[in-house]
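The complex appears here without one of its protein chains, the remainder shown in place.
Moving on to chain A:
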Amino acid sequence: MSEVHEAKDNKLKQLPDELQLATAAHVKYVQSLDTRVTEYGYWMTQHLRLNGVYWGLVALHLLGHPEALPRDETIEFVLSCQKDNGGFAPAPNHDAHMLYTVSAVQILAMVDGFDELERRGKGNGKATVGKYIADLQNRETGTFAGDEWGEEDTRFLYGALNALSLLGLLDLVDVNKAVDYVVACANFDGGYGATPGAESHAAQIWTCVGALAIAGRVDLIDKEKLARWLSERQVANGGFNGRPEKTADVCYSWFVLGSLEIIGRRHWIDGDALVEFILSAQDPEKGGISDRPGDMVDVWHTCFGIAGLSALGYPGLEAVDPRYCMPKSTIRRILGE
């Protein structure tokens, strides 16, 4: 089922050793994340724990080591984060939110654990999770809130469509209204923001383009304008920024590349230059990737750096689905595409 990029005869082979993907180190790094209890940062980031599992798992799957985190413990932890309302918290004592609910669904999808959710989840398993998400849709405008406190953002709209499509429950929400809302977020430069009127931003663009792709409405995108703006995110060092005049950051490798891939314009940027930038931000000894060369690594940048490499067809990596930021093989298994 897996789809691994084969080595091509290109520039990548000629890169020096420190610019080869340190797969073993990255696997070890992700495995070590839950053991760092003597670091203050570990305790300060409890509110991201479930996202962290998703980021780590995507990295491991794309690196070809899906078993590096024990499946049973992973499912156990995910289920321990579920609240009575069906939503998921980042860690057991926290509140539920769309962001973690989407991560929970994505994790369960990757470890093929939906059956466990059906058996042991709160209420009626998948249906209860789907209802939590669907109830967060603003039925007037089509967008989604993150939780009961009502903050709205196209990130949550995307997350909802992502998770519901994986659960096979998209019919619980008004997809057309959600699509209209995304269209209302478009700007003159072809990009999208968090709400109508908001400035174009590469990460928000990926969520909007991803949402349209999941809804099957990529036809509504002004592809030429958007691709032009996105391709200008690549700066001289090969990396991408998220908005004009900002510095490059590894995570935008994914947000820009994923969006370009969806609209069929991945070739509008220099893939080799981006590969070099991402690899120069990795810690080849201890593993992990940082926002830019020389900075502290973290699992967020590790995930999106590796996803970027995969989108570029880096040899040996599992292929990534540009809409979901998950292995193509997972999406194919679930959606039967």
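Operating definition for what follows: a residue touches a chain if its C-beta (ideal position, glycine included) is under 8 Å from a C-beta of that chain, and two chains touch if they have at least 3 such contacts; residues count from 1.
Keep this in mind: contacts and distances are computed from a predicted model.
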item	value
Protein name (UniProt record) of the chain left out of view, among "Uu.00g138520.m01.CDS01", "Microsomal signal peptidase subunit 3", "Tubulin delta chain" or "Geranylgeranyl transferase type-2 subunit alpha"	"Geranylgeranyl transferase type-2 subunit alpha"
Among A:Pro16, A:Gly294 or A:Gly336, the residue in touch with the chain that has been omitted	A:Gly294
Of A:Glu3, A:Glu18 or A:Asp84, the one touching the omitted chain in the full complex	A:Asp84
Residue touching the undisplayed chain, where the options are A:Gln106, A:Ser200, A:Ser253 or A:Ser310	A:Ser200
Interface with the unshown chain - residue positions in chain A	37-41, 43-48, 51-52, 55, 83-87, 89, 93-97, 131-132, 135-140, 145, 147-151, 187-189, 193-195, 197-201, 227-229, 231-232, 234, 238, 243-246, 249, 251, 265, 267-270, 273, 283, 286, 290-291, 294-301
